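Below is one structure; the comments refer to it alone.
Note that one protein chain of the assembly has been removed; the remaining protein chains are unaltered in position.
In this document, chain identifiers A and B correspond to the written order of the chains, with residue numbering beginning at 1 in each.
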Amino acid sequence: MDLPQPLVRMENITKRFAGVTANSSIDFDVRPGEVHALLGENGAGKSTLMNILYGLYRPDEGTIFANGRKRVFFSPRDALAAGIGMVHQHFMLIQSQTVWENMILGLKDLPFIIPKKTIRERILELSSRYGLEVQPDASVWQLSIGEQQRVAILQMLFRQAKILILDEPTAVLIPQEAERLFETIRQMTAEGHGVVFISHKLDEVMKLSSRVTILRKGALVGTVETAETTKEELAEMMVGRKLLFRIDRPDLAPGRDVLACKCLTARGDRGFLAVKSVSLAVREREILGIAGVAGNGQQELCEALTGLRKAESGTVLVDGRDLTNASPKVFIDSGVHYIPADRRGTGMVPNMNVSENAILKRYWNRPVSKGWFIQWKEVFSFARDLIARFSVSTPSIDTPVRNLSGGNLQKLMLGRELSDSPRVLLAVHPTWGLDVSAAGFVREQLLCQRERGGAVLLVSEDLEELITMSDRLAVMCKGEIMGILDRPSEVPVEAIGLMMAGTPLEDLQREPLSS
Amino acid sequence: MEIIIPILTAAVRSGTPILYATLGEILTEKGGVLNLGLEGIMLLGAYSGFSVAYSTGSAWLGVVAAFLVGCLLGLLHAFICVSLKGNQVVAGLAMTMFGTGASSLLGRSLVGFTIPGLDRISVPLLGDIPLLGPVFFQHDAMLYCSYALVLFFCWYFSSTRPGLNLRAVGDNPRAADAMGIPVAKIRYIYTMVGAGIVALGGAYMSLAYTKMWGELMTAGRGWIAVALVIFAIWNPARAALGAYLFGGVEAFQLRLQTAGTTIPAPILMMLPYLMTVAVLLFISIRKGKGIVFGAPASLGLPFFREERD
Partner (left out) sequence: MRMTVRIEPRLSVPPGLKLLIPLLSLGAALFSGGIFLYFLGVSPLKAYSVILKSSLGDSYGISETIVKAIPLTMAAIAVMLSFTMLIWNIGAEGQIFMGAIATAATVRYFSVDSRPAMYLLMFLAAGAAGGVWGAIAGYFRAKWNVNEIITTLMLNYVAMNLLNYFVFGPWRDPSSLGFPMTAVFPDSARLPFLWGTRIHTGLFLALLLPLLFWGILRYTRWGYEIRVMGENPRAASFAGMSYLKNVVLVMFLSGAIAGIAGMGELAGLQGRLQHGFSGGYGYTAIIVAWLARLHPLAIVLVSFLMGILLVGGETLQIVMRLPLSSVMVLQGLILFFVLGGEFFRKFRIRIRFLKGAPTEPLREESQPWK
């Protein structure tokens, strides 16, 4: 077979972060017109490798060749100049600026005075060519996540990137939107662009890519032609053993309502209604999942359910008691515990040590404190007990938690929230960014809480996780509940996708999916 | 009318140093760097402007000197805040102390002298308009420059490529970096130029307003300017409004004092400071109710690329 010259080639790339080897001698290349999938677990070093290619990190060892010439990228500016563009998982967009302003950020050969009209025309031309619908004059913060992703991709096409790196692009999309994205990607490869598709979802990789490179724990496992491999083979290469994840979820009869809300309405940080008249209830021995694209009010709902956000109207009931707009402490004392999505920013105090963080939610209780005083001896033994029970690996209980890895941080938080045997646990993206074993541990603990007789409200963007874990699944879109599915595993994924996109369940039941 | 025109005229004149300082700080903060050392920079600007003007006889050389000294101080601030990632609040306080101390130490031999300062030039045609003419167009050239600067800034931020990049750096340095904008370089440049413009505010005081040098002569104007940046929600035109408002309070207060009122001078002298608190309170309460954009989202935070989550 006559292989075309690769657009870019990385050889022997090694990158170490203070103490951790994120990439060790990895080879990678991208050819024109192909989708090259980069597959691996969270923390396998996929993003690091691509950030090196994009000039954000500098490799400790190894070389990059672009268009056959050896290059050193000191910053993304150099990578962009070499035709390499990257769309990060957290889009690199300026929220307060408009779409067209974002489009021209950092462009060098633009005239001093911005030719707004030409730019708008160019954006519209590109967006119709690739099916990436945007409004040039909208401000980015007004856009949905899906729209923001289109802007981020256009941003790279605008500066004529020949190689496009997409970091987990489907994680934030509903299935239908993902399908549209694949169309765009196919259009790009048809024009000779090379696309790097970072993912840990095997189905997507099999469907879209022509080659797959698998990373595991920072090392290269291999590069294979997609046509010559199977999903199972890829899974084994990715995880190193046969099993992906298996859930042992015994059937339990749900009990009384533990946490319930009626017509709950709350505002988001920007002052708009983020939660609109939501009514739901989580029962004992039950996991209620909440599906939805990020930013559709899930976070605000959880905050309103834990006293962290003011409810504009509606009621919040815990074990039948009206706790609407009670202080967070009252919620904690009533057994409502919460694992926020933003672990370092909200759930932990990064500069304080493990033991100080371990008592964050119980420092007013005996025996950890007595009267006005903290009993440090008790704190230490509590912390030691916690890290042992939840197998948190940390050098000591005096280590600042900012030095813990994501998985250990999450285990510590989970342990802290579960150590009180809470009535209900709200967990937002609890497995996000964790490797398979840590994620498995977290899932086991959530199921444990369910079997113990507690309730769990699980918010996630990972539909597969939600469907396997939840007893019931509520779908949220634009702050409203589109419907609550009783047996989510028996509902077609497309239907859930439609609900995530804003179709209420009743409408779906009236006209069942034709397929 | 006879009473109002002189007060308004004085308002514009005494508002101009604050306006320069506010504009300089807006420029710095747009890039995400907080410089609280305005008081010190203004004092050193006032001193260096005056001393150069005094020894060379040219007020404009004084203006240039003040700008350069300001840039140098901005360089120091940028080095600590951008390269060394030091705490920007404390760096600003250090700058205030250093500037206050250094200016009075260096300027002790200049106390008591006066200079002719900048000439008063009436703008042809515009200066003859009743009311507006005397209030806005019968001043010195440096004051006219501040009008131009306000207009220039408004245009620069909204319509030019570097202005766009500057805002991007202030709002989201990580994203700006990923788009190939040199974050550190931009922060350096605008912190320096911003501090230079702040120093011009000081120079205006010694070269045009009082035409002499005095220890601590800025009397808190630097801090008032910091407050005005918030009042102006980082908008240069609103900054002008705020600066003249403060100039007006000061002019009014001085007028009352010279008119021989029974209100004791120290009580009158509290006015600008109380007013600052009031203005800040007003804008903050309003901000709590509606949404006001303009604050650079990463203001005061250092940027470090290889930090991993």
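Convention: a residue touches a chain if its C-beta (ideal position, glycine included) is under 8 Å from a C-beta of that chain, and two chains touch if they have at least 3 such contacts.
None of these values were measured; they are calculated from a predicted model.
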item: Residue of B:M95, B:V135 or B:V150 in touch with the missing chain, whole complex considered; value: B:M95
item: Hidden-chain contact residue, picked from the options B:Y188, B:W223, B:Y244 or B:F303; value: B:W223
item: Residue touching the undisplayed chain, where the options are A:L308, A:L447 or A:I484; value: A:L308
item: Residue numbers in subunit B that touch the chain omitted from display; value: 36, 40, 76, 80, 84-87, 89-91, 93-106, 108, 180, 215, 219-220, 223-224, 226-227, 230, 264-267, 269-270, 273-274, 276-277, 280-281, 284-285, 287-288, 304, 306-307
item: Absent-chain interface as seen on subunit A, which is shown; value: 17-19, 58, 60-61, 63, 69-74, 77-78, 80-82, 104, 107-110, 118, 122, 158-160, 307-308, 327-332, 338, 340, 342, 345-352, 356, 360-361, 363-364, 369, 372-374, 376, 403
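Simple rule for what comes next: only the chains that are shown with their structure count from here on.
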item: Separation of mean Cα positions, subunit B and subunit A [Å, integer]; value: 44
item: Of all residues in subunit A, those that touch subunit B in their complex; value: 17, 54, 56-57, 75-81, 86, 88, 91-97, 101, 104-107, 110-114, 155, 270-271, 344, 406, 433
item: List of subunit B residues in touch with subunit A within their complex; value: 159-162, 164-165, 167-168, 171-172, 174-182, 290-291, 293, 297, 305-306, 308-309
